[in-house]
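Presented below is the structure to which this report refers.
Apart from one protein chain that is not included, each protein chain of the complex appears where it belongs.
Letters are used for the chains, namely A and B, taken in the order the chains are written, and counting of residues starts over at 1 for each.
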Amino acid sequence: MNWDSVSAFLHMGGYGLYVWGSFGVTLLLLALETALLSRRARRVADEIRQQTKAARPPLKPRHTGQD
Amino acid sequence: MKINWFYFSSPPRFYALAGRLSPLFFALALLLTTLGLYLGFFVAPTDFQQGEGYRIIFVHVPVSWMSMFIYLVIAFWSAMGLVMKTRISMVMAQALVPTGALFTFLSLWTGALWGKPMWGAWWVWDARLTSELILLFLYLALMALRAAIDDERRADRACALFALVGVVNVPVIYFSVKWWNTLHQGASVSLTRAPSMASTMLFGMLVMALAAWAYTIATSLKRARTLLLEREGDSEWARRQFAGDAR
């Protein structure tokens, strides 16, 4: 174990601001990207659901092979 | 047996595969990040030269590796998309760009936070730093080019061509910046890290690098799925995905 106390852990031997600035911003931005991506995915799914509801029967068969 | 290399280049098959793999890699990324952070903060010893400040490399190095590697992967998918004319390749190339740009920004950000206490400057005109900045410009240019073109097919191919032109240029840029740098700066700052890196440090860094890989795979697959739906939302296979819960 490297740390005696929580405050020593946060202090990081005087480099606290730099270390937590790096890790904090990185985790924050990655979480933000994930959240934005989920929202976008949900939105497009909702859109398609609505379209499907609006135009129910005419599901024309469409080739699905490689293109 | 003949392997069908194009099996997953059909949008519905790719969509299903990505849907299964993406959460898997998300979980893996979470697991590896937790393990890496534990190793980095609690197992790896204090560096005798740089004190605790060196712990920034646990995030800085993986993020920097990833930022460069993603550009190569984009170029690979772009080339595939241009030669094989597979739509999925273009979608993958597009899906990787924002994540690559994010990692490039984070590399510069964490690099600055590492440089300030170690060299006393947020920024030095070192070849690696400068190349990383130019890489960020290339990512931004790719995104701007994509945003400016309305026609999807043209946007795909234009971005693919630019990504390939960029990947040819990156080594030339790195070489020229290095040349310029050695002439102007001499050996005022040495970027070489302590050669005697403790094995736990190295191990922690590798775990974090794997976490960055897993995160990139998960995010790009998820984004590729979303992009596919946005592009082909009115096709039959896309509707069928949601047919079950549309009642």
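Simple rule for what comes next: contacts are C-beta pairs under 8 Å (C-beta built on N, C-alpha and C of every residue); 3 or more make two chains touch, one makes a residue touch a chain.
Note that in this section contacts and distances are computed from a predicted model.
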Subject >> Missing subunit (named according to UniProt) among the choices "Nitrous oxide reductase family maturation protein NosD", "Heme exporter protein B", "Phosphate ABC transporter ATP-binding protein" or "Manganese transport system membrane protein MntB" >> reply: "Heme exporter protein B"
Original post:
Considering the complete complex, which visible chains touch the unshown chain?
Top reply: B
**OP:** Specify the residue from the set B:Leu30, B:Ala158, B:Ala198 or B:Ala243 that touches the hidden chain.
**Re:** B:Ala158
Subject >> Chain not shown: contacting residue from B:Leu21, B:Val43 or B:Leu145 >> reply: B:Leu145
Subject >> Sole residue of B:Tyr7, B:Phe42, B:Trp122 or B:Phe137 that reaches the chain not shown, by the stated touch rule >> reply: B:Phe137
Original post:
Residue-wise, where is chain B in contact with the chain that is not depicted?
Top reply: 134, 137-138, 140-141, 144-145, 148-149, 153-154, 157-158, 161-162, 165-166, 169, 172-173, 175-177, 179-180, 183
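Please note the rule applied: only the chains that are shown with their structure count from here on.
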**OP:** Just give me the whole-number Å value for how far the CA centre of chain A lies from that of chain B.
**Re:** 15
Subject >> chain A contact footprint on chain B (complex, rising order) >> reply: 6, 9-12, 26, 37, 41-42, 44-46, 51-53, 55-56, 59-60, 63, 85-87, 98-99, 102, 105-106, 109-110, 113-114, 116-117, 215, 219, 222-223, 225-226, 229-230, 233-243, 245-246
Subject >> Partner chain B, residues of chain A touching it in the complex >> reply: 1-3, 9, 12-15, 18-19, 21-23, 25-26, 29-30, 33-34, 37, 40-41, 44-45, 47-49, 51-53, 59-62, 64-67
